[in-house]
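FYI, not all chains are in this one, though none of them got moved.
Going by the order they are written in, the chains are A and B; count residues from 1 in each one.
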Amino acid sequence: MSQGKNKQVIKASIIGITGYTGLETLRLLLAHPHVEIVHLTSRQHENAPIGDVFPHLSHLDLTVSNLDHKTVAKDSDVVFLGLPHKTAQDIVADLHGSVKIIDLSADYRLDDVKTYERYYTGHNHPDLLSEVVYGAPEIVGNDAVAGASTVANPGCFALLGQLMLFPFKGLIESADIVAITGSSGSGKEASEGTHHPVRNHNMKSYNINAHRHIPEITRGAGIEESQLNFVPTSGPFARGIFANAFIKLQADINPLDLAEQAYGEHEFIRLTNSVALANIVGSNYVDLSYVKGENNMIIAQGALDNLVKGASGAAVQNMNLMFGLDPATGLDTLAPVYP
Amino acid sequence: MSQGKNKQVIKASIIGITGYTGLETLRLLLAHPHVEIVHLTSRQHENAPIGDVFPHLSHLDLTVSNLDHKTVAKDSDVVFLGLPHKTAQDIVADLHGSVKIIDLSADYRLDDVKTYERYYTGHNHPDLLSEVVYGAPEIVGNDAVAGASTVANPGCFALLGQLMLFPFKGLIESADIVAITGSSGSGKEASEGTHHPVRNHNMKSYNINAHRHIPEITRGAGIEESQLNFVPTSGPFARGIFANAFIKLQADINPLDLAEQAYGEHEFIRLTNSVALANIVGSNYVDLSYVKGENNMIIAQGALDNLVKGASGAAVQNMNLMFGLDPATGLDTLAPVYP
């Protein structure tokens, strides 16, 4: 890969192309001016034309293979992992250091193994947790991501929750969040909760104060779990998360000043006075709104596309940073798909 | 059961309450002024309060049991079978003659066993096919249903297709139908085709000229299968079927005259100049529209609620006829749920 007079080309592969995050990463990489797709793998498919597996991509001259991850890594500059948690643990450990990795699973998001094991399952490589960088550049800083060899991409609820609270870090007394997600957040496998006849017009809260994304939120916001009520809720739409938060602060501050200070340099955060889910679908933007209530309460709204900024868009943004590109490369040309 | 000065009470049971047709039959029976619910059965549940199985019915003081069908029949005046095809074959054979039966499965809809076996599976009781009455009173006449001991309730696509063509029986050269169904037509089990993230905004045709409801349509319309193209299509809504038909006739006739003649006495058929799915959802009405095109072509639209007139509403209408009630009893008080 040269950065000379010729255009930089990043050889990218996706391990686990059949899930929605793998597919969405491919959609975004296809629009990226510096990326060449090398391998797309899935355990279930051995050298299938991509159009046989995904008819919406039948125009592409690409193949889905079940190549092993080491071969994939050898041919690539960066590998995206679109795998379920637990599955990614060993693959990251195998490849860490030999290729740049962006892991969209939950396996390396938390730095504390006990917290991970409380919310997920046993971890085979606890020592590696501290070497992987959490891929939320607006929280950890662009430089931290730029210097990473392996990045753990944030959870979708987790990223939106953190971004809503982060400007007030150190000032938060308590936070109560209702976050409503589209059905694509449940992944590609059909289930009772995504059965169309009911989901079509349903809303339902679930895993109240027990969702796996909670420790990412509390860490990013600098609060304890006892200071947060987090109510995940399913909504009757396909894409996006729309959240309301009631943020109780320790002092009377102007929330927009702090938000401006936190996010002024981060082009995918848009501060607005009216957050609407339809304004961000298909894009990497996060819209945030803050108004003051009584008694140091901030009432906030936030929205992002769970598959873009909540997953694959953040992953591509992280890739850009890891390869010295402007973080918006290939992403800021993708406007929201409106209406 | 008396028909004296006291109000007639029909003791009704539903065998197979867990599917959508069983559930919808219960919804309609609860609104019926002459029905007492006796048993609700399901293989999976042994004496569960109905609210534990179906939270939307938690206000009801009813139990879901796994009583055997003979015990159910002994306690009942009428038994509704909300079972998958094949499963209903033996149960109908066991109970036929001992209790009035309304079978919502496909097992006794076709009178010709070869046609049944071509579209479905082997049939254990071919001799019984001729004794069961097809429960489409607008096609076979109210009297035929009134005199039945066992009724085979029509398929949802099948009923709408027939009702669109029936007024022209004997005059049809060919018919081409596109029938778009809501996702509840796929039943209660989640599947790839009803996965919300895609179904939410998808349309797709399937089983073109191969759908199991075709022989019901051709029989009702008096045509051969070679005269029909039937294109089932899935739509992004939960309830209802909306169909377009191009009906080529052998002569230049006024379609509304024939439709009026066919359906004038049947109060659930509404002839209109603008069929809209939203006008019938939740109700037992079928809206039909006919306009003349060139060359003896009739362009028709039709709509019904697949779970009501396409299943459980037709079943209750059939029950009314079988018990000497006005066919609309308990049904004409249920207006479409609009919007």
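Definition applied: a residue touches a chain if its C-beta (ideal position, glycine included) is under 8 Å from a C-beta of that chain, and two chains touch if they have at least 3 such contacts.
Computed from a predicted model, the values in this text were never measured in an experiment.
The total count of identical chains across the complete complex in this file is 4, with 2 shown in place.
The rule is short, and it goes like this: only the chains that are shown with their structure count from here on.
The two copies, subunit A and subunit B, are related by a rotation of 180°, based on C-alpha atoms and rounded to the nearest 5.
Chain centres here are Cα averages; for subunit A and subunit B they lie 46 Å apart. The touching residues of subunit A, counted against subunit B in their complex, run 20, 182-184, 186, 188-192, 194-201, 236-239.
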